[in-house]
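Encoded as structure tokens, here's the structure I'll be asking about.
Left out: one protein chain. Kept in place: all the others.
Naming follows writing order (A, B and C), and every chain is counted from residue 1.
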Amino acid sequence: MSVPITNPTPAFSIRRASHISLTVADLEVSLAFYTEVIGLVVSATGDGVAHLRGVEESAHHSLTLVQTKGEPSCRRLGFRVESDADLDRAFGNFSHLGHRPEFVDLPHQGRTLHVSDSVGSPLEFCATMPVQQRLHDQFQLQKGAAALRYDHVQLLAPDVAKASAFYTALGFRISDYFVDLEEDEEPLGIFMYRKNNPHDIVFLTRPGPVLHHFAYVVADSTFLFRALDTAGALGFSGNLERGPARHGEGHALYVYFRDPDDHRVEILTPPIQMGDAEDVPMRWHRGNRHSWEFPAPKSWLYEASKFEGVEIQGKGAAAKLRNLEDFLASRPLKMPE
Amino acid sequence: MSVPITNPTPAFSIRRASHISLTVADLEVSLAFYTEVIGLVVSATGDGVAHLRGVEESAHHSLTLVQTKGEPSCRRLGFRVESDADLDRAFGNFSHLGHRPEFVDLPHQGRTLHVSDSVGSPLEFCATMPVQQRLHDQFQLQKGAAALRYDHVQLLAPDVAKASAFYTALGFRISDYFVDLEEDEEPLGIFMYRKNNPHDIVFLTRPGPVLHHFAYVVADSTFLFRALDTAGALGFSGNLERGPARHGEGHALYVYFRDPDDHRVEILTPPIQMGDAEDVPMRWHRGNRHSWEFPAPKSWLYEASKFEGVEIQGKGAAAKLRNLEDFLASRPLKMPE
Amino acid sequence: MSVPITNPTPAFSIRRASHISLTVADLEVSLAFYTEVIGLVVSATGDGVAHLRGVEESAHHSLTLVQTKGEPSCRRLGFRVESDADLDRAFGNFSHLGHRPEFVDLPHQGRTLHVSDSVGSPLEFCATMPVQQRLHDQFQLQKGAAALRYDHVQLLAPDVAKASAFYTALGFRISDYFVDLEEDEEPLGIFMYRKNNPHDIVFLTRPGPVLHHFAYVVADSTFLFRALDTAGALGFSGNLERGPARHGEGHALYVYFRDPDDHRVEILTPPIQMGDAEDVPMRWHRGNRHSWEFPAPKSWLYEASKFEGVEIQGKGAAAKLRNLEDFLASRPLKMPE
Partner (left out) sequence: MSVPITNPTPAFSIRRASHISLTVADLEVSLAFYTEVIGLVVSATGDGVAHLRGVEESAHHSLTLVQTKGEPSCRRLGFRVESDADLDRAFGNFSHLGHRPEFVDLPHQGRTLHVSDSVGSPLEFCATMPVQQRLHDQFQLQKGAAALRYDHVQLLAPDVAKASAFYTALGFRISDYFVDLEEDEEPLGIFMYRKNNPHDIVFLTRPGPVLHHFAYVVADSTFLFRALDTAGALGFSGNLERGPARHGEGHALYVYFRDPDDHRVEILTPPIQMGDAEDVPMRWHRGNRHSWEFPAPKSWLYEASKFEGVEIQGKGAAAKLRNLEDFLASRPLKMPE
């Protein structure tokens, strides 16, 4: 079994993963978490909706929080395309493929196209947003992680090769993938990118589609601790799920938080640059990873945010990664005698 | 129940916790760990013994490793006194109290006094060591954590109030202590210091006396990651036991490693300064700590290094701290449905 | 007066500034500087030529050093194009414009096209290099700045608007530019990019074309100090020219070194991400910059590396930026009386 091949001449040009919208039970609590701990700044708020951005972002928003009385969930994943003309090409392409795209009007962003990917994940594409002042040099405003910019999103789906093929057809390249050596090289995780770092969208094998996490880049490792220390001081300690640690593939340092509605948000240090013509997908398995990180706790492996109104498929799919609970249990206690 | 009171006019003047000697099964492997991951430098080596120091230390050694064919253990905990005259005063004081002190000759250190504390922990005191070049400005030599200097030692003992009274009689002050609110304020942990930071020697309630860990200060949080990343790259990932995290009392950031013989060594960022006349012991309990660190794994709570030839007492004493295993098990998994 | 307009449909697709070749008087000394202080790793060496790369780079080389008996100079600036087909399109485009491009064979890189820009700077384009192992997770190998990757190059030229028009015609976008408010908005500096950060190539107004500096990204601010401290310990203190400081436009922290042949190399922290459709050029002048950096010393403003065999034009062009010497002289000394 294998990973899908990137289409070198996609029908339209996607620039990057750029934004996400979530529903939340208590907007005020969520705003406290995202502004104080993650360090996002508010671009606009009102009527039960808040738009936030990273301190470096000139884009109007990368995170939209919508108050809900229902079950908190993820509404939609946003991507930027190069130009408005790409939106029209995208409409034509998706229509041709039977994906039933739809243009919608949304506040604080340019013309926007809605469509679902091949496994049902709700996407949106736009070319522009109103320009905001970049605030990365307003150091006196920085709080918590002082998150710089939205980086990527990770989803769970029962068949990651199939789910990823939708994206490679749109020109996404694969940076890394995990295989199960015991199961005919079945890919268990696929990392794909358009901008020049290893990830805009990632799929891991589990029932889905569901949102596993979205991620913001921070300036350096001291901001991971700053986020954690602020969380500790302000009563958000229980929101830490995993880390600080370094990703097994030698990449960025990270922390995973669960927000007040259990949506998972990662903060990570600046990723490596990639994307030259000769950069081919890196194949990982248990045997060629060397990291000091502990295995993920079960919650990280299995818990996720539903997409609003999207049914979960493939309930049999299992995580084939070690979990922290089993790892700890496997070590016999050696009491001094 | 309560903590012991510091003697304001001790019989002799102790400067600080300063060194430790351990026996190890394979000196070469231990040297690789301590020089590459912890970043100590070798002051002298030969005949199955190695003396190491932190990169900032002018003292000849703070860690002595001795190859053994027996069970690896801790030989002795070292403290510095102000002057040679203090050694004579110490001899008189310990003799008077019936502790049977003994002067010994040891390579690479001045006149040295051996004695055991009231619970049987083997101690040694000296006033001087041969001066070595401080290497903290030889940045091209730095490896791993580039540990700067020895900071403190932590022991386990069944009755920490009793064990600590030996040290408060010698002028140690208490910076912090933990109590069990449900058990008549029984102290579960006592932090004591002579130099001007919160800890030279710490006792926690468990069977003992045994060595829980010894600790080196590193320059800043980036050296915690540097130690971990080097451990990952050189095959020492499995030696990580706990962290990186911040101590619950708002103090330093830390990582705990187990060395190749399972001796536990902590690296921590520079502690706060204390010791003014008005600094009174801080009383902690579960209700007034706010940190983002996870509970310690059982291995951290229960595993320890024996002191060579010293019997373990109080086997009924139990850790009253939450452990990571129970903490993880207490959180029900919420699978998306 | 104004800055040139980006061609939205360039004849071929340039990916990024990617490499540079310099001639040096003593290859061994230069290698010591670039490996110990800047932290580059050697990909290949022999016959008076060394190829080096940043620790994160999978590209074979980003810096080529060639021993010379003549005057040390810069041979050529390298750029990556998206694919080999882009090289053919580039050949056609440059031929059509009368720039006389030439395909050449070079070791350790794919098919390569040589051409000079409109002011005479010698360029080369290629699509691929042999893949090397990325070493950013081999922390035990890191030295000095542990430079991650080549980022950009800065040139001096008498008329920056004219010099930049060559690049905007090739699809380079302008991130920032400086104007002289007193001289009819004459642009004094223009920052252009293809990859998604603010700079691949920069022009400042002075006699030229000459190479002002090339730049590598480091992981975070601690690596600036690590480079400086290593320089101090190994006898390269005199190579520091400017910094550490933060660029006036709120961007990265930096240090400028002069290498053993006085070629200037910058190390800087990870730049911001940019390039969305709505990102328009930022216009800077003395009035809207707020930074704590001191003015540059005269050497930084006026000294530069010649391009081998390229004549310098516009000797009357002057730097209209304050220099450190005048800044210091402008502050009257206030002795306590």
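Operating definition for what follows: a residue touches a chain if its C-beta (ideal position, glycine included) is under 8 Å from a C-beta of that chain, and two chains touch if they have at least 3 such contacts.
Fair warning: this is a prediction, and the values are worked out from it, not measured in the lab.
Peer 1: List the neighbours, among the chains on screen, of the chain that has been left out.
Peer 2: Per the touch rule above, the missing chain touches A, B, C.
Peer 1: Among C:Ala219, C:Leu253 or C:Met274, which residue is in touch with the absent chain?
Peer 2: C:Leu253
Peer 1: Kindly state which of the options B:Val115, B:Leu148, B:Val255 or B:Ala304 is in contact with the chain not pictured.
Peer 2: B:Leu148
Peer 1: Return the single residue from C:Pro130, C:Gly171 or C:Pro207 that touches the missing chain.
Peer 2: From the options C:Pro130, C:Gly171 or C:Pro207, the contact with the absent chain belongs to C:Pro207.
Peer 1: Out of B:Glu56, B:Glu185 or B:Asp262, which residue would touch the omitted chain in the full complex?
Peer 2: Residue touching the absent chain, from the options given: B:Glu56.
Peer 1: Who touches the missing chain here, B:Leu141, B:Met274, B:Leu321 or B:Met335?
Peer 2: B:Met274
Peer 1: For subunit C, which residues touch the unseen chain?
Peer 2: Contact residues on subunit C toward the absent chain are 207, 210, 221-222, 225, 228-229, 231-233, 235, 237, 240, 244, 246, 253, 262, 290-292, 294, 297-299, 302-306, 312, 324-325, 328-329, 331, 333-337.
Peer 1: So that we can see where the missing chain sits, which residues of subunit B does it touch?
Peer 2: 8, 15-16, 18, 56, 58-59, 80, 82-84, 127-131, 134, 136-137, 148-149, 195-196, 219-222, 249-251, 269-270, 272-280, 290
Peer 1: In the complete complex, which positions of subunit A touch the hidden chain?
Peer 2: Spelled out for subunit A, the touching residues are 36, 137-140, 143-144, 220, 222, 226, 229-230, 232-234.
As a convention for this text, only the chains that are shown with their structure count from here on.
Peer 1: Relative to the centroid of every protein C-alpha atom displayed, which chain's own C-alpha centroid is closest?
Peer 2: A
Peer 1: Starting from the mean Cα coordinates of subunit A and subunit B, work out the distance between those two points in Å.
Peer 2: 41
Peer 1: Measuring centre to centre with CA averages, how many angstrom lie between subunit A and subunit C?
Peer 2: 33
Peer 1: Between subunit B and subunit C, tell me the centre distance in angstrom, where each centre is the average of that chain's C-alpha atoms.
Peer 2: It comes to 49 Å between the two C-alpha centres.
Peer 1: Which residue numbers or ranges of subunit C touch two or more of the other chains?
Peer 2: 137, 220, 222, in rising order.
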